[in-house]
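Some chains omitted; the rest stay in position.
To keep things simple, chains are lettered A and B as they appear, and every chain counts its residues starting from 1.
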Amino acid sequence: MAITAADIFKSVEDIRAQSPLIHNITNYVVMNNTANALLAIGASPVMIHAEEEVEDMAAMAGALVINIGTLSAPWVRGMFKAFAKATSSGVPVVIDPVGAGATPYRTGTVWDLIRAGRPTIIRGNASEILALTDNRLKTKGVDSIAASDDALYAARSISKTCRCAVCVSGAVDYVVEEERLVKIANGHPMMPRVTGLGCTASALCGVFAAVERDPLMATAKAMAVMGIAGEIAAEQSPGPGSLQMHLIDALYRLTKEDIERRLKVEG
Amino acid sequence: MAITAADIFKSVEDIRAQSPLIHNITNYVVMNNTANALLAIGASPVMIHAEEEVEDMAAMAGALVINIGTLSAPWVRGMFKAFAKATSSGVPVVIDPVGAGATPYRTGTVWDLIRAGRPTIIRGNASEILALTDNRLKTKGVDSIAASDDALYAARSISKTCRCAVCVSGAVDYVVEEERLVKIANGHPMMPRVTGLGCTASALCGVFAAVERDPLMATAKAMAVMGIAGEIAAEQSPGPGSLQMHLIDALYRLTKEDIERRLKVEG
C-alpha cells in the first residue's frame, strides 16, 4: 500500500482532465478560497446550501463536501438532505467537523450527521477528531489544542464505527481506515496562520475522492498535494497573506516533479 | 454605434468622479472580491440583502445588482423587494443568473425574477443564458458547457421579451439589445480559473449603468474594462491566485492608454 508520487500525479491529471463537479456546503469564511483552490487544481466547484436545491446538486456531483464552520439551522437541514441524497446516489461525501468540541450545538450536529449516513472521509484537526468520540472534550474555538498522536486512537475508532477514512491533520497528517495507516509529513508551520486551510484540505479530499475510489488513498493524495502546495507557497511568502495567494497558484502549477521532489509519506 | 476607447474611459472618469453607490445582493463566495473590484474602479459598494432594509437601499442606489449564486428563501424575498423598488425608483438593475439550468430552484427563481420586473441588463455565461429560454437545458454546476455562439439566439430572444441588454460572456463577449450587437474579444484564458469573475463583470455592468444611460453601451464598456483588466492582471500572474489580486490593482490603475492599446471590439 505504498503511495507514490506517480500515483498522486495520476490523480491530479485525472482531475484536470475530468474537471469533477464538487458540491460544497461550507462556511462563509472560506468559500472564496475553497472555490479558488478547487478551480486551481482543475475541478468545478459549486457552493449550494438551500434545502430547495441541495439534493438536485448532490445527486450529480463528483463529491459532496460538508463543512460545519458557520452553522445555523437552515444550513444543517441542507447538509442532512444533501448527505442523504449523495449517499443514495453513490457520491462520495467528505465531512469536516470544524470546531467540534467548541460548543454542544456544533458537537451535537456533527455527531448526528456522521450517524445519519455513511461518510466516505472525515478530516479534522486533533481536537475535532477527539471531540467525535468524547463529548466531554472542550476545545478552544476552531484551532487544535491536542496533539495529532493523541487523536490517532480516536480516528481508528471512528473509522471502524463509520466505516470511512479518517484524517487527523497537523504537522504530520495521519490517515487511517480500519487497520491501515498513512502518514504525510508535508506542509509548513505558517499554514495554520492562514484561515481555512483545513477547509481547503477537506475540499481537496472531495476532489481526489471523485477520481480515486479508495477513500484512504484519496485522502492521503489530497493531504500530500495540500502539504506540497503549502510548502511551495510558503517559500515565496513573507507572511500568511501571501501564502494564501501563492497556495492557489501552486495548486494550479503543480507538476509531477514537485511531488517527486517533496513527497514525505510513510505507510 | 462604434464604441471607442475614449467613450469607455469617459465612463471610467465619471465613475471615479461620482463614486456611484452600487447595491449588491450577491453570493457569499464573491462578496469580498466584488466589493473590492467596485472600490477599485471608483464606486461605493454596499452589500445588503435583508427584507427589512433592501428597499431603503435600492431606492438611493446608482444601480442594483442581483446575483443568485448562493440562493435561499430569505434572500430571494430580498431580491424581489429590492428589484421592485429599484424599478419604481428608476434605478438600473443588473441580473446575474448564476447557475441557471443547474437546478429547478435556481432556474425557477431567475425566471420568476426576470418576469417580475424589468431588468436593465442580464449577464451570464452561455449555459446560463440558454437556460433562461429553455427550461429543459441541464448545465453542470456554475461553469458553462455551451458555446457563446449558441446562446446568441437565446440572448436576442430574452432581450426582446425583457426589453433589456443581454450579455453572453465567454472568450468573446456578446452584448445584444434587440437588433444591436457588440462583440468584445478582451480577456484571458486563465480568468475562468478564478471564482466569481463573472460576478465581478456583472457588478461592473451595474457601475457603468450608473453613469451611462444606454444599457447596451454600459454593458459593452463594463465587459471591455473587465477583459482589459484581466489581460493586464494575467500578464503578471503565474496562477489564478495572483490573477485575482492583480485584477483589483488593474481596475484601480486603469488608464486611457491601457484601453486604447488593448480594446478589441466589433460592432
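Methods note: a contact is a pair of C-beta atoms (placed from the backbone, for glycine too) under 8 Å apart; a residue touches a chain by one contact, two chains touch by 3 or more.
Everything numeric here is computed off the predicted structure, so don't read it as measured data.
Asks: Out of the whole homomeric complex, 2 chains are present here; how many copies are there altogether?
Replies: 3
The rule is simple: only the chains that are shown with their structure count from here on.
Asks: Taking the complex as given, what residues does chain A use to touch chain B?
Replies: Against chain B, chain A makes touches at 19, 21, 23, 28, 31-32, 35-36, 39-40, 44-50, 52-53, 56-57, 60, 74, 244-253.
Asks: Taking the complex as given, what residues does chain B use to touch chain A?
Replies: Spelled out, the residues of chain B in touch with chain A are 27-30, 32-33, 69-73, 99, 102-106, 140-143, 192-196, 237-242, 244-245.
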